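Note that one protein chain of the assembly has been removed; the remaining protein chains are unaltered in position.
Coming up: chain A.
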Amino acid sequence: MLRLARNDDMLAKILILLTRGWQKGPSKVLPPSCRFQPSCSAYAITALGRYGALKGGWLALKRIFRCHPWGGQGLDPVP
(Lines give C-alpha, C1' and ligand atoms only; values in the text may rest on other atoms or scores of the structure.)
Protein backbone atom coordinates (compact mmCIF):
# COMPACT_ATOMS: atom_id res chain seq x y z
CA MET A 1 0.00 0.00 0.00
CA LEU A 2 2.83 2.32 0.93
CA ARG A 3 4.58 1.58 -2.35
CA LEU A 4 1.42 2.33 -4.26
CA ALA A 5 1.15 5.68 -2.53
CA ARG A 6 4.76 6.50 -3.33
CA ASN A 7 4.29 5.65 -7.00
CA ASP A 8 1.21 7.83 -7.11
CA ASP A 9 3.23 10.65 -5.61
CA MET A 10 5.97 10.30 -8.23
CA LEU A 11 3.47 10.21 -11.05
CA ALA A 12 1.73 13.30 -9.73
CA LYS A 13 5.04 15.15 -9.71
CA ILE A 14 5.75 14.14 -13.30
CA LEU A 15 2.26 15.17 -14.39
CA ILE A 16 2.62 18.53 -12.66
CA LEU A 17 5.92 19.04 -14.45
CA LEU A 18 4.30 18.23 -17.79
CA THR A 19 1.47 20.64 -17.09
CA ARG A 20 3.93 23.40 -16.23
CA GLY A 21 5.66 22.65 -19.54
CA TRP A 22 2.36 23.12 -21.32
CA GLN A 23 1.84 26.45 -19.56
CA LYS A 24 5.29 27.72 -20.47
CA GLY A 25 5.20 26.45 -24.05
CA PRO A 26 2.14 25.80 -26.23
CA SER A 27 -0.28 27.64 -23.97
CA LYS A 28 1.77 30.84 -24.27
CA VAL A 29 1.45 30.79 -28.04
CA LEU A 30 -2.16 29.67 -28.39
CA PRO A 31 -4.95 32.25 -28.26
CA PRO A 32 -6.57 32.58 -24.84
CA SER A 33 -9.37 30.07 -24.59
CA CYS A 34 -10.14 29.69 -20.89
CA ARG A 35 -13.80 29.57 -20.01
CA PHE A 36 -13.09 28.78 -16.40
CA GLN A 37 -11.18 30.26 -13.57
CA PRO A 38 -8.68 28.94 -12.67
CA SER A 39 -7.51 27.75 -16.07
CA CYS A 40 -7.47 24.02 -16.81
CA SER A 41 -3.71 23.81 -16.31
CA ALA A 42 -3.74 25.68 -13.01
CA TYR A 43 -6.66 23.52 -11.92
CA ALA A 44 -4.71 20.38 -12.83
CA ILE A 45 -1.63 21.45 -10.87
CA THR A 46 -3.67 22.19 -7.76
CA ALA A 47 -5.69 18.99 -8.09
CA LEU A 48 -2.61 16.82 -8.61
CA GLY A 49 -0.85 18.43 -5.66
CA ARG A 50 -3.84 18.02 -3.40
CA TYR A 51 -5.21 14.61 -4.37
CA GLY A 52 -2.30 12.82 -6.10
CA ALA A 53 -2.02 11.40 -9.60
CA LEU A 54 -5.04 9.13 -9.60
CA LYS A 55 -7.78 11.26 -8.12
CA GLY A 56 -6.20 14.58 -9.08
CA GLY A 57 -5.64 13.40 -12.64
CA TRP A 58 -9.24 12.26 -12.86
CA LEU A 59 -10.48 15.65 -11.61
CA ALA A 60 -8.27 17.45 -14.15
CA LEU A 61 -9.47 15.20 -16.96
CA LYS A 62 -13.10 15.84 -16.01
CA ARG A 63 -12.38 19.57 -16.05
CA ILE A 64 -10.85 19.43 -19.55
CA PHE A 65 -13.85 17.52 -20.81
CA ARG A 66 -16.09 20.31 -19.54
CA CYS A 67 -13.98 22.96 -21.25
CA HIS A 68 -15.80 23.37 -24.57
CA PRO A 69 -18.48 25.73 -25.92
CA TRP A 70 -21.29 23.58 -24.53
CA GLY A 71 -19.66 23.04 -21.17
CA GLY A 72 -19.84 25.21 -18.12
CA GLN A 73 -17.92 28.37 -17.37
CA GLY A 74 -16.95 30.81 -14.68
CA LEU A 75 -15.44 30.26 -11.27
CA ASP A 76 -14.64 26.59 -10.73
CA PRO A 77 -11.97 25.96 -8.09
CA VAL A 78 -10.60 22.54 -7.15
CA PRO A 79 -12.92 21.01 -4.52
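By definition in this document, contacts are C-beta pairs under 8 Å (C-beta built on N, C-alpha and C of every residue); 3 or more make two chains touch, one makes a residue touch a chain; residues count from 1.
Note that contacts and distances are computed from a predicted model.
Of "Membrane protein insertase YidC", "Succinate dehydrogenase flavoprotein subunit", "Cytochrome bc1 complex cytochrome b subunit" or "Spermidine/putrescine transport system permease protein", only "Membrane protein insertase YidC" is the UniProt protein name of the chain excluded from the display.
Within the complete assembly, residues 28-35, 37, 40, 64-71, 73-75 of chain A touch the chain that is not shown.
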